[in-house]
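With one protein chain held back, the other chains of the complex are shown just where they sit.
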Amino acid sequence: MNGLRRYIARRILEAIPLIFAIIVFNFVIFHIAPGDPTSYMMAGSGVAGIDPVVIEAMKKRWGLDKPLLEQLVVYLSGVIRGDLGYSFFRNKPVSEVILERVPATLLLILPSACASIVVGTLIGAYLAKRPGSKLDSTVSTFSSILYSVPVFWLGLILLIIFAFGLKLFPSSGMVSPIGEYAGSVTDMLQHLFLPSLTLFLTDVPIFIRTARASVIEIMREDFITTFKAMGLKENAVLYKHALRNALLPTVTIAGMLLGFLLTGAVLVETVFGWPGLGRTTYEAIYMRDYPLIMGIFVFSSIVFISITLVVDIVYAFLDPRVKYR
Amino acid sequence: MVLAKIRMFWLEYRRDRMAVFGLALVVFFAFIAILAPFITPYDPWSFVSQALSPPSQKNLFGTDKLGRDVFSRVIWGTRVSFIFGLGAATISGLIGIILGAIPAYYGGWLDDLLSRIYEFILVIPTIFLLILIIAMFGSSIYFSMAVVGLTMWPYLARIMRAQVLSLKSKAYVQASIGLGASGIRTLFKHIIPNGIQPVIANITIQIAYAILTEAGLSFLGLGDTTQVSWGQILYWGHLHIASAWWNTVFPGLAIALLALGFTLIGDGINNTLNPKMRESR
Amino acid sequence: MKMVLLEVRDLKMYYRAFGGWIRAVDGISFELERGSTLGLVGESGCGKSSVGLSLLKLLPPTAKFMSGEILFDGTDLLNLCPEDIRKIRWKRISMIFQNAMNALDPVKKVGDQLMEALTVNVNVRKDEAKKKAVELFERVGLSADRMNSYPHELSGGMKQRVIIAMALVCNPELIIADEPTTALDVVVQDQIMQLILELKEKFNLSIIFISHSASVIAETCERICVMYGGKIVEQADVRSIFKSPYHPYTISLFYSYPSIVGEVKKLISLPGAPPNLLNPPAGCRFAPRCPIAKKVCKAEEPPKFEVKKGHYSHCHFAMELDVRKIQSMLEGLT
Partner (left out) sequence: MSIEIIVKANNLSKHYMIKKGIWSFLGGGKGFTIKAVDQINFEIMRGEIFGLAGESGSGKTTTGRMLALLEKPTYGSIIFEGTDLASLKGKELKHFRRKVQMIFQDPYESLDPRLKIYDSIYEALAIHSIGSSKQERTKIIKETLENVGLSPPEEFLNRYPHELSGGQRQRASIARAIVLKPKFIIADEPVSMIDTSVCAGILNLMMKLRSTMNVTYIFITHDLAIARYICDRLAIMYQGKIRELGHTEDVINKPLHPYTKILLSSVPIPDPGFKRQRIRIPGEWDIFYNQMGCKFHGRCPNANEKCTKEEPELREILPEHWVACHLYAF
């Protein structure tokens, strides 16, 4: 256990320079982008109704008249304290905008991600029992198709069929899941169904493919023959030993797919007008709200790195061999 | 000798029906892209019919808000999507192979550093990176293509690196070094040719991924508005989704089919190289 | 009075392949007496491992039994349904696998794997299983606290000991040991072989050893079957066959490997390569490489000759074989 603890500590220490690098990278980006960096930081400051005092305070706060290196230090220390800039279009600090929108995104992503991991892995493992069978090739074909369909287009098609055609579900109009404007639970679930289904359908094929490939691989290992020879039933070998070993690549893929999930979320939220981080990104692009775009980038990168970290740690729990690396 | 190899490969490849179907799809779209000027019934930029008219004999896929023929636009868009996919994957492939193979072969600090760099790129959520860069630097299609290519190469570099590391210790590579062959010769004559197949399979899948990414970026309003790409048609089309479904369905279908084609080819190459995955038919 | 535990009669097991059948096991017959050891020796690709896997019906889906019988204690295993085979696996016939490195589940503790082998087959309480596991660990020369180790924490020899313990856990009558020591270093190899033989005496086991090494078989087995190209070419008591082999292939096998005792003799080597079992040569399969092959060898399959009591050879010229002459002919070819 000591080894595991040391491993976790090491992984956390390794994540810190990565986060620093992301922040510096972001800083560099808006300095080498065409035009005046100040104009990015202050984008939207011309919008009517903003107190000039605020604008001046912001300029001072970010040290925009100081030398570059000093600006970087100011920027870094700001981000570390949770200050991601100020959105003049929304007249709010960026961090506040982001935090308001996170719950909705989580509500959208988490259930569909969990469902696609569990369902996809089980289907994949089942198919691995008889590779090349009719069922296997049918499901594989379907998953290849789903994998190739643009996620937002799938969303749009579902909208056309279920919302505009059959009028079973609302097309948009989801309000915040929390706070004073929150709707009823049934209303929320109705709104949640189509976007979640879209995400689920685009994510599930990847887990089917991963689990299928790794279970097939593992079913060829010598130790599987040992357990078959031992008189274990085929399903026991499959689920107790093969799947347990095949979970390792699945966990890795789940971590790597986070980017995929986020991409899906951004697009799906846009399609269904879901009031989460993705929709906010879309609006920020539309309004060229650069502080918000940059803030979302830094925020999502940090989240991403943290989740990668968690995935690595889960991996270490699942695989006794890792700790001694 | 090379021809014989290709023939051998084809004999194995064609046993996979889905892979052959994928190849057929890609060839079909390639022909459309090449012949686009000859098979488009109308100029994709000009008004030909009443706005938002549904599919008819005159306009197979209907018309858009400005009364342009969607069928012609989808055909024309094939070119843009093809170039985008191939271009981005080529950039990614070249960088991935070179930066994956050479440092891994020579080892040392450069290899360590580069591994860190692409691990770094791999932990950045790609979509937000693309949004950030394209929003700030402009959305010209070639620029987006380059940026998409630049975000994809680490995946290939990682595969290439693993291949080089495993092949480097193979006896025939060691024998080549022992014979006195230079590093470059060993790398290009023995290691890369023997290890590149999974990279090629993944480049093919990345073509599909790039096409999907272009569509996604267009959909977020970061597309090149001067181009008739499938993503652009879809983006402007979906604004009228409730009243004119054909503006959404057809370009999306085209994207899906072409991406499917490349994905199936990539899978097919992987299966051909690694026949374990099919087995016992 | 002989007590036959296992009798294999004219067993044919082929693998389906692109372009036909691979005749991995092509008409094999042998008997194993209760409490005795039998060695299957031959080069890689001669079908010896396939015989081992056939006995437990642990074959890939491409395999097919074409004919024959495997009579285990009177019942034909080939006629049993998968469910009944499962009841025989491990409880009556268990196996020690070739590759100790990979024969254990890498993510489970070895003690748990041993207990699993027991609990899936026998209805025992958890603490009884644990007691039995501790006992077995000590019996195979491992300390009981090794039960909490993962496979990667053990050396090759220790892993092989765990696998032997697993093979013994249900008190089987027959153990099939497929190259049990090939991947190990000499000293450990010897220790493991000694351990298996000790356990055999203690538990009155019958063992089938599968090996490419005539030396290992010479030291461990009572009877020996020499295999070549999917067939048994010679079968005898180990002393009889080492004293006077009656098949040219056996002769080449015995004189192709050096020993660390006795004089240094010039080694002999066979020309050519083993037959392609997808399309084996007509007649005797060894004929293309045999120094004394005549026309009849390439045309007709050799019959089984009983050259001495219990010593069989499948060679057209078994009765008139001159070992010295063949040896010197092969030396000339080398």
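A, B and C label the chains in the order they appear, each numbered from 1.
In this section, contacts are C-beta pairs under 8 Å (C-beta built on N, C-alpha and C of every residue); 3 or more make two chains touch, one makes a residue touch a chain.
Every value quoted in this text rests on a predicted model; they were computed, and no experiment measured them.
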Options C:70, C:118, C:147 or C:216, residue touching the unrepresented chain: C:216
From C:17, C:267, C:296 or C:319, residue that would touch the chain that is not displayed: C:267
Selected residue (touches chain absent from view) among C:20, C:61 or C:258: C:258
Which residue of B:36, B:181 or B:257 touches the chain not shown here: B:181
Residues in chain B touching the chain absent from view: 1, 5, 109, 112-113, 116, 170-172, 174-181, 185, 189-190, 193-194
Absent-chain interface as seen on chain C, which is shown: 43-44, 141, 155-158, 185-191, 193-194, 212-216, 218-219, 238-239, 242, 252-254, 256-261, 264, 266-270, 273-274, 334
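Keep this in mind: only the chains that are shown with their structure count from here on.
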Chain pair showing more contacts of the two, A-B and A-C: A-B
Taking each chain's C-alpha mean as its centre, the one farthest from chain A: C
Distance from the mean Cα position of chain C to that of chain B, given in whole angstrom: 52
Chain centre separation (chain A, chain B; CA means) in Å: 22
Inter-chain centre distance, chain A versus chain C - centres from mean C-alpha coordinates, in Å: 54
Sites on chain A at which at least two other chains make contact: none
Multi-partner residues of chain B (at least 2 other chains): 280
Sites on chain A touched by chain C in the complex: 221-223, 225-233, 236, 241, 244-245, 248, 318-321, 324
Residue ranges of chain C in contact with chain A within the complex: 56, 58, 86-87, 89-91, 94-95, 97-99, 102-108, 116-117, 120-121, 150, 152, 163, 166
Parts of chain A lying in touch with chain B, wherever the complex brings them together: 18, 21-22, 26, 29-30, 33-34, 40, 130-132, 137, 140-141, 144-145, 147-153, 156-157, 159-160, 164, 171, 213, 216-217, 220, 256, 258-259, 262-263, 266-267, 270-271, 281-282, 285-286, 288, 290, 293-294, 296-297, 300-301, 304-305, 308
